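Let me begin by presenting the structure, written as structure tokens, before commenting on it.
What follows is part of the complex, with its chains left where they were.
Chain lettering (A and B) follows the sequence in which the chains are written, and residue indices restart at 1 in each chain.
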Amino acid sequence: MPETPVPAAVPAAGAPETGAAPGAPLRDPELRARIEDFLADCAHAIDDDRLEEWPGFFAPDALYRITTRESEAAGLPIGIMHCEGRGMLADRVRALRVANVFEPHTYCHLLGAPRLARAGPGLASARTNFAVVRTMQDGGMALFAAGKYLDEIETGGERLLLRSRLVVLESRRVDVLLVIPL
Amino acid sequence: MPEASLAHAGALSTPFAWPEEGVTRVPYRLFSDPEIYALEQARIFRGPVWHFLCLELEVREPGDYRTGFVGDTPIIVTRGRDGRVNAMVNRCAHKGALVCHKERGNAKALSCVYHSWTYDLEGRLMGLAFRDGLRGKGGMPADFRAADHRLQPLRVETFAGMVFGTFSDETPDVETFFGPSMCAILRRNFSRPVRLLGFHSQTIRNNWKLYAENVRDSYHATLLHTFYTTFKINRLDMDGGIRITDAEKPWHHISFAKRATLDAAAEYKAAEVHSASYDTRLEGPELLDAWEEFDDGITHCIQALFPTLAVQFTLNSLAVRWFTPRGLDRTELFWMYLGYEDDAEAERRMRVMQANLTGAAGLVSLEDGCINEFVQRGTRGGADAAAFMEMGGKTVESSEGSRATEVAIRGFWRGYREIMGLA
């Protein structure tokens, strides 16, 4: 009972070089380098448990959501985490530090090459596949999360800032719990 | 050991004796013995109990199907042409393949991909390929009767938008099983058409019954989930209590609290609640924006339905939570977030925000993802030891005035012990 319609033959062109990433390609080497470093820094801040720095990567009114591929496809408004504004990000970090109870663990982010594009004046978009390896205090190590970051990055200011980050997880199932941001 | 061998407690290779103190004691062996697990499959999951299958809205249209599990047994729920909801085992009558290998879909009929045996939406065998062979050669013998073969059906009842199924003819109807008091509150929660707002699941690394206890444990929330306490969303010093909804069958319960009635009690200072260390200013206070949705003043209400379902209305967050054993020390916990079809945009927005409190990353629930694993791991090597649960006394009866009690947990074990036939 295959519901999928029979596809057309190979698309004549299909502009594969831009693919899903919207907007014009972003090829300025300097800006590419800055964004690559920025994305790496954001991941490393989490991996190194410098979580208090993490909200600083976002614009004051940034949107940060973690959801699943399945929920996103279904257009469901509730995912797994939903923060509006840097303050809510900071609240998450402080809850983790002082309120929440969980077994100590660390993340190691593996980022694929970010697919960059121009999304408007002073705005870049990036789609970055990622995987997060979680390690428990006893040395137990596992692939905890995989998915993609869909980012909007403000490039106008002196420092780059995330205007929005949508984290789309491949799996709708979380192993144990999610407390350290992805 | 084959599942087949464990229809009765008498079949256990090591006899089980419940401690004489009764359900105030729970031997840890119950969380680590594979024979107990097999026995539960027969007595509880295939036994005289109503099991939550899905929400009606998941099979809204005729032909909609949705797969799931009752214990280890794979299930299909369908909406028939006649609009009625059906449930059957997801096991082909031919050689046992999953008939539906997709989690959801819509189909005119259920066709097994292996040899194309095809069933109607009630699970009756409609036809099979090459039944008469080709050109008169091969095919089924003359005495083959399609009517002898069908997908094993479950009894189905729907209530308050939820679909329940049971394998047993002895199970009383759903409203009798859950009792009028429970059904009343469920009707309150599902009084208007609901819409799905979110769905995800968690793997928790513990025996399913540890989560069943956790849901009924009104004693832990304020101590473990300090975010709750700190932000005064739910504390034991609010008016609230535990209602055992059926004194005869104290398997289910309702836990409720009225936020407005908070009257900070001295015991909170005494209690080792480490939330004391947390100042209560939120940088993003909209997180907790809420409105009075009902006039009974109840702002926090959880209904725990035996064995593996909980419905919660916390502030304005309506969620259905259920769990499925995935082996002796693994359980999958499902979260389904709901709103009403006619919610105003601002209301939906608040439900979305409040969802941050619960689920796999919930500010006040994430601890439950690991705490039951801590019990699973803590009890290793302790199969002969037992839990001690006398908080709120040793009896099983409603505790309208206090939630500093383990009465609801004792109620669960009362039901478990009875159904399992563990003397």
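Keep in mind that, in the parts below, a residue touches a chain if its C-beta (ideal position, glycine included) is under 8 Å from a C-beta of that chain, and two chains touch if they have at least 3 such contacts.
All of these numbers come straight from a predicted model, not from anything done at the bench.
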Requested in this report: Provide a label formula giving the number of copies of each chain type in the whole complex.
Outcome: A x3, B x3
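The definition used in the following text is that only the chains that are shown with their structure count from here on.
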Query raised in the report: Which residues of chain A touch chain B in the complex?
Result: 1, 3, 66, 68, 70-71, 74, 76-88, 90-92, 94-95, 98-103, 172-179
Query raised in the report: Once bound in the complex, which stretches of chain B touch chain A?
Result: 105-107, 111, 196-205, 224, 226-227, 230, 275, 277-278, 282-284, 286-287, 332, 337, 348, 351-353, 355-356, 359-361, 363, 366-367, 369-371, 373
